[in-house]
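Removed from the display is one protein chain of the complex; every other protein chain stays in position.
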Amino acid sequence: MIRASLALAARALRTSLRRPQFLAPLLLFPSMFLAVNTGGMARATELPGFGDVNGFLDFQLAAAMTQSMLLGGVTAGIATALEIEGGFFDRLVASPVPRAALLVGRLIATGAIAVFQVLWFLVIGLIFGAEIEGGVPGALVVILLGIFGGIGFGAIGMLLAFRAKNASTVQGIFPLVFVVLFVSSAFFPRDLLQSPASWIADYNPLSYIADGLREPIIRGVNAGPVLEGFAAALLIIVVAGGFALLALRNRLREA
Amino acid sequence: MPAIEAVNLQRQYKGGLKAVDGIDLRVEPGEVYGFLGPNGAGKTTTVRMLVTLLRPTGGHAKVAGFDVSTEPSAVRARIGVALQEAALDHLMTGRELMELQATLHGIDPKKVRDRAGDLITRVGLEQAAERRVGTYSGGMRRRLDLAMALIHAPEVLFLDEPTTGLDPTSRSTLWEEVRRLRDEGTTVFLTTQYLEEADQLADRVGIISAGRIVAEDTPAKLKAEVGVPHLDITLASLDGEAEQDLARAREVLARFGDQRPAGPDCHLSVALPDGAAGVAPIVRALDDAGFTVASLDLQSPTLDDVFAEKTGRHLEGAGAA
Partner (left out) sequence: MTAAQNLRVILALSRRALNEILRVPGGAIPGVLAPAIFMVGLSGVFGAASQLPGFDASDFRTFIVPVGMLQGAGFTGAATGVNLARDIERGWFDRLLTGPAPRIVLLIGIVSSASLRALLPATFLLLLALALGVHVQSVPGLVLAFLIVMLFAAALACWGCVVALRFGTQQAAPLMQIVAFASILFTTAYAPEALLAGWLADIASVNPVTYVLEGVRQAFVYGLTWDRTWHALLALALLLLALGSGAIAMMRRVGR
């Protein structure tokens, strides 16, 4: 099971790297958004209730990471849906690979890509003047939480792929990614959000993941937000992963 | 004035690939010219240059009296084009597409509807005219494509592999239409990879291979060039010494004409310089020598034989039509 999962993960990584039109949106688009948000809302840190940060960029890095990983999850879903449409998935199913490996392999890949995504934004942040208050341990915590987040979002993507009829349905989910992000505290402090985003954000696991990624950057490694972040990511992994596995079983049973 | 004229027509792509390597063509008005060759020979590239979609990189060509490089607008006003893919908008109905095509060709708005209707009837799509093209079969799409190419009564019609992928009935229907166009005086330049299509429809055939025309004439003359008909003979099973008996049979046949190497399972093949008249004497001779003929097959040279003789390879479409 482990070997099969790792092999499938390696395959997923290889095919992703060979298709830049899939990878580019994961980094380019959130980077652009990061630049515009930071440049446009530069003075937002002066608002009463914003909290103490070095700069808006430091605050926004977690948003960019969360956005990037969420897009990565949907992209993993699209790639899987395309494989199902194209028949390659059937070939995997017909092989002796354990069923769960079909899911786990892809999740390992999204986790691996998440490392890359998180590092990208940490480096960009440092280049443009952000400071990681938590230092190297803080960066490592961010990377670790990123891996969990990436896996969780990957599970969501896989759930969509196994349930959807075709790849373009999964692709149509893209706008919803932004809806979910906008009703969280990814981009702005929860206390400063407008209603109804403000109260939805309290129940949105993305808020806790983003806050968990942010804390080591703007304040240092504090147990509360970081642990909440891990808990939220684990929740998504368990729930989305569980449903994805069920959806996979149903799909295989129907085939 | 020829309908189509090309002198040393060339198309070279970046990197040096010469898709068309010096083609000379002369197609007279009212002629059906068949352009035959395998995939990748340069047929489509040639057509695309003649219909002004591609610029020649060497030589020149004129269609309906106008130069394709320097007077492309005048060429486009006089040609009809149906390319390899029946390029249709699936969201539109057949009638809407016909009327759009009429508008694109500047037909008077008062005449658009009638003209579209006439052509829809001509190609047998009246029942389907109000349906979206996305619901049409392959044959219907081809017919609509052809009708669209004819909307402005072009002087020269270019058909690029018009029956590829069609079932036999649809193919026959299209052939009938091409014959009708010829009778009406339209010049038709037809590319195909199907021997039978070129054989049946074309007044003259140009065979293209690797970007060059390797043979050009009427189908009958081209075939006569490469040889005479052959009679394929299968003898009933020979007993005992099959090798010796086959050798004896070949001796019997030796005086009638050249023979091809014997095939497996008692197959023999002998040339018939006099055509079908030579069959009876051969059968009598074999009978007199004690052989029993199991089957006879008269094989005439095909355009594939012409192609094989000129290029050393066979056409891919041989036998596919």
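All chains are identified by letter, namely A and B, in their written order; residue positions are counted from 1 within each chain.
By definition in this document, a contact is a pair of C-beta atoms (placed from the backbone, for glycine too) under 8 Å apart; a residue touches a chain by one contact, two chains touch by 3 or more.
Every value quoted in this text rests on a predicted model; they were computed, and no experiment measured them.
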For the chain that's not shown, point to the residue among A:121, A:162 or A:187 touching it. A:187
Against the chain that's been left off, what residues of chain A make contact? List them. 21, 24-25, 28-29, 32-33, 35-44, 46-47, 172, 175, 178-179, 181-183, 187-188, 192-194, 196-197
Since one chain has been left out of the picture, which residues of chain B touch it in the full complex? 48, 51-55, 73, 76-77, 79, 81, 83-85, 87-89, 91-92, 100-101, 103-106, 109, 148
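By our rule, only the chains that are shown with their structure count from here on.
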Using the average of all C-alpha atoms in each chain as its centre, how far is it in Å between chain A and chain B? 57
